[in-house]
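Notes follow the structure.
Only one protein chain is missing from this complex, and each of the others stays in its spot.
So that you can tell them apart, the chains are marked A and B in the order they are listed, and the count of residues begins at 1 in each.
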Amino acid sequence: MTAALNIFTVLAVSAGTFFFLAGTVGLLRFPNTLTRLHALTKADNVGLGLVVFGLLPLVEWPFGALKLIAVWLLVQLSGSIIAQLIAIIVRREES
Amino acid sequence: MAAFIFNVVLVALLLAVATWVITSRAAFSAVVAFVAYGLLLAIVWVELSAIDIALTEAAIGGGVTGMLLLGAASRLRETEATAVSTSVPLRLTAAVLCALITAGLAAIVLFPPNTVFTLAPDAMAHLLESGLGNPVAGVLFVYRAFDTLLEKAVLVLALVGVWSLAPDRFWGGIPGLQVYQQPNSVLTLLSQILPPVGIVVGIYMFWTGANNPGGAFQGGTVLAAMWLLVMISGLQRVPSTNRRALRLLVIVGPAIFLAIGLVGFALAGGFLAYPAGYAKPLIIVAEAALTLSIGVTLGLLAAGPPERMRQR
Partner (left out) sequence: MTSFLTGAACVVLAATALGLLRILYGPADADRMMAAQLLGTGGVAVLLLLAAATESPATVDVALMLALLAAFASVAFVSSGPRSQGKIPPAMDPR
């Protein structure tokens, strides 16, 4: 059982790390600000989500797990709203 | 091995970001790099097992200081073109002096004296008598409570100092906090959802500080950040600094702490001495009041000096 959980953690955390790398590559290589913003929010949501998902078997249940999920939800909430706000500023500066 | 590589990467990053902060041409990118520096430093504190400091660094260095500096950078933007750059000899002198300080610190860390005198075992041994489980809280409120009292008074003085930057005719007026100009935007959504969570987290930070890393200062900073968020988004008006309730909130924390200290004369034989068995409740009461005061004081500090009077 623990071996299976360990494999699950390794896979999920690796996938999350991959999304963070993808977010960085997007931030550096995409052509304009709005597309870079899109790459950024993917790292926020999916990357951190996979990392949290992978860490769930390792923390104490239930409150440790709930805290991890709460952190992820907070980052998602603020990250997506910040993306909207930055996009408004970029649009305003373009026009 | 992995931990060593991690620390090397962290330190290299820290140096690179610090270099960028100093050498950047534009104020704005230097400020953003400084915010990044604060975030990295929080991770460094965690690696050094100083979680309480990491909490404070994440809150203040990442949040409140970033906000202050960004506001300053945007105000300086108009004058940036005409800024006079400092001469090379002056910069060389500054660099040499900084290098000397660094060398001195490195010498202390790398070549410590043979017998290291430390009070840590004694401090941990007596901690349980006070009922606290967090050694940092023990140092702050039991062993060095006098320093903590003075620090809280310094916060109030700093606030008065910031207020005194305003022209005389605006004393007691409304701070010039930069408010987001579009009402009913998505920022309003954030500042309706986040503050309730933030208030719970702030109270949790204060409450857990007795036995785990945390404490009044970290909790107060979260409360201040939530209040600032609500003001920036326009959901609440920035209060006028001559409101009596506001000023009472600022001083209630230090005042209660001082009162507990004076009561120590009567009940336990010394200033800030706690009667046996009552140490933890008294400390909790003091910390609760301090959390509230620190929240209000930090929020007002970040809001800045008054810039206009309330229209009557």
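Just so it is clear, contacts are C-beta pairs under 8 Å (C-beta built on N, C-alpha and C of every residue); 3 or more make two chains touch, one makes a residue touch a chain.
Keep in mind the model is a prediction, meaning the values are calculated, not measured.
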Which listed residue (B:190, B:238, B:251 or B:296) would be found touching the missing chain in the intact complex? B:190
Residue, one of B:51, B:123, B:156 or B:309, that touches the chain absent here: B:51
Across the whole complex, the chain not displayed is touched by chain B residues 1-3, 5-6, 9-10, 13, 16-17, 20, 28-29, 32-33, 35-36, 39-40, 42-43, 46-47, 51, 54-55, 58-59, 62-64, 66-67, 70-71, 74, 178-182, 184-187, 190, 194, 197-198, 201, 205, 208, 212-214, 218, 222, 225, 228-229, 232-233
In terms of residues, what is the contact footprint of the unshown chain on chain A? 6, 9-10, 13-14, 16-17, 20-21, 23-24, 27-28, 33, 36-37, 40, 43-44, 47-48, 51-52, 55, 58-60, 64, 67-68, 70-71, 74-75, 78-79, 81-82, 85-93, 95
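Note that in this section only the chains that are shown with their structure count from here on.
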Gap in Å, rounded to a whole number, between the CA centres of chain B and chain A: 28
Chain A to chain B touching residues, read off their complex: 74, 77-78, 81, 84-85, 88
So in the complex, which bits of chain B are touching chain A? 182, 185-187, 189-190, 193-194, 197
